[in-house]
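Not every chain of the complex is shown here; the ones you see sit where they belong.
The chains carry the letters A and B, assigned in the order they are written, with residues numbered from 1 in each.
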Amino acid sequence: MEISWIQAILLGLCACLSSMPGMGGSSIGNYTLGRPLVGGLVCGLILGDITTGILVGCAMQVVYIALVTPGGTVSADVRAVSYIGIPLAMAALSSYGLDAATSEGTALATSFGTMVGTLGTVLFYGTATINLVWQHIGWKAVEKRQYKKLYLVDMGLPWISHLICSFIPTVIMCKLGADVVEMIKTALPMDGLAMKTLFTVGSLLPCVGIAILLKQIVKKMTDFIPFLFGVVLAASMGINLVSATVIAGMFAIITYKLKLLLLTKNSGGADDDDEEEI
Amino acid sequence: MEKKLSKKALSKSFHNWYYGHLTCFSQEHMQTFGYLCAMLPLVEELYDNEDDKAKAMNTYTAFFNTEPQLGSVIVGITAGLEEARASGQDDVDEETINGLRAGLMGPIAGIGDSLVVGTVIPILLGIAMGMSTGGSPLGAIFYIIVWNLFAYFGMKFMYFKGYELGGKAVDFLIGAQGEALRDAITTLGGIVIGAVSATWVSVKTSLELISAETGEAYVVLQDQLDAVFPGLLTTLFIIFCWFLMAKKQMSPIKVMLLLVVIAFVGVLVGFFDPGLAY
């Protein structure tokens, strides 16, 4: 599969919009365009094969479904996952002759995505570092009370950072894509150690995302119990996420009341009303 | 000298935040420039005097970072407080405002990251992936629409709620009820994340003990593990990653590299095997 210049440019543009920090704003950019599922749709549209795009996007989405970036801790870069990883994976699939709907196809896609996504974090740090230059300009403007210039600093100049760290890398990788994939294909046979490892990594990496979230939630050992309870709900009882959320809601109410009681136990009165407000 | 912000200025302020909170992110100042841009329309409307403007803008040069969606409420609160300050209320000054911003940004980041990014988005994506099974774009479209409506109107609601309540919102957010709410949300988040991981993450071993005589497997390790606790291996890997990051202060990137090593060794000894071949 060959990716044309115009296609590569479109992908590069999406990369600029969807990264963290990105020019799309976090709601439309990072949390919409950046999600691999949406990325799959967009890549599918650009590359002219929506079905494969979505299938690959779904496969990668599983890996990054709980991707949080607390305080700029980025374990995988979605611009790279969605707009370098997905196109390359699509190229790889067509080159290996695999169907995206098969489990082999899914595994291949996942591995490509995670490889690219992890390496892509360097793009994130690059972008954030270049932004320091514009911020420097911003501080000057504040000093000189030229506040209108802040808009340029916040919303204009960062495009330059993205030209360097999102656009160009994406365009190059996508153009070289077919060759890269071809290289990989000859060097790494499907049943070889390297590929098996790559596939296994694909299934292990999501654990990191979940663990980052857990780090925020688990302060003491007993905090693991709600997490394990969630595992039981889904794995042992086989119920879906919305139902699990309802059950979680039962316990959230209890936790709320318990904590409120603990905090207000020496202050009388106002609590009956309090309860209403939740 | 009572001053009242116009709908228009508030709306501009909100949209500046909605779009620009992360566009010029750096590891040093994070969302500070986004915040400045969000306050600018308000400050320009409230103060005629250039010195007053400068004094006001200066307040918001302090470092700021939080979860952007939920964080709208903080921007809204400061809008209300800035209005009060401009109206000459004595008890609202730079210290109050920045104390409040500093006090709120941490808790709101914690709640937001686990509630919005760790819970709402995975659930929406989970439903969407279900709809996109087989490569249909339906799920992706569903996600784009639902998430963006939720994010846009949710942020708007937060912003204006914060503006209305002003200082009163703070009492709630860091008072007993706010703390109880945070606890409740943490419990909910913990459970849902457990369910998310059991639903979407799947670490499996391929280890089998084969009887020399019959050639049949008499121990299929994965089955044994599932009999002990469904999803055991996945859960253990997640807790292992958590342990490395939370207890051993390892960075996510290092953990991922370690996982690559584990995957490699695991494949070598036959613990992992994605089971693929041409």
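In this section, a residue touches a chain if its C-beta (ideal position, glycine included) is under 8 Å from a C-beta of that chain, and two chains touch if they have at least 3 such contacts.
From a predicted model like this one, the values you see are computed outputs, not experimental measurements.
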Please express the complete complex as a composition formula over the shown chain labels. A x3, B x3
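The criterion applied here is as follows: only the chains that are shown with their structure count from here on.
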Could you give the separation in Å between the centres of chain A and chain B, each centre being the mean of its C-alpha atoms? 12
Looking at the complex, which residues from chain A come into contact with chain B? 20-23, 25-28, 30-32, 35, 37-38, 40-41, 44, 50-52, 54-55, 57-58, 61-62, 65-75, 100-101, 104, 107, 118, 121, 125, 128-129, 131-132, 134-135, 138-139, 142, 145, 147, 150-151, 153-155, 157-158, 189-191, 193, 195-197, 199-201, 203-208, 210-218, 223-224, 226-236, 239-242, 244-245, 247-249, 251-253, 255-260, 263-264, 274, 277-278
So in the complex, which bits of chain B are touching chain A? 18-30, 32-34, 36-37, 40, 43-44, 50, 53-54, 57-58, 61, 65, 68-69, 109-110, 113-114, 117-119, 121-123, 125-129, 132-137, 139-141, 143-144, 147-148, 151-152, 155, 172, 176-177, 179-181, 183-204, 229-231, 234-235, 237-242, 244-246, 252-253, 255-256, 259-260, 262-264, 266-268, 272-274, 276-278
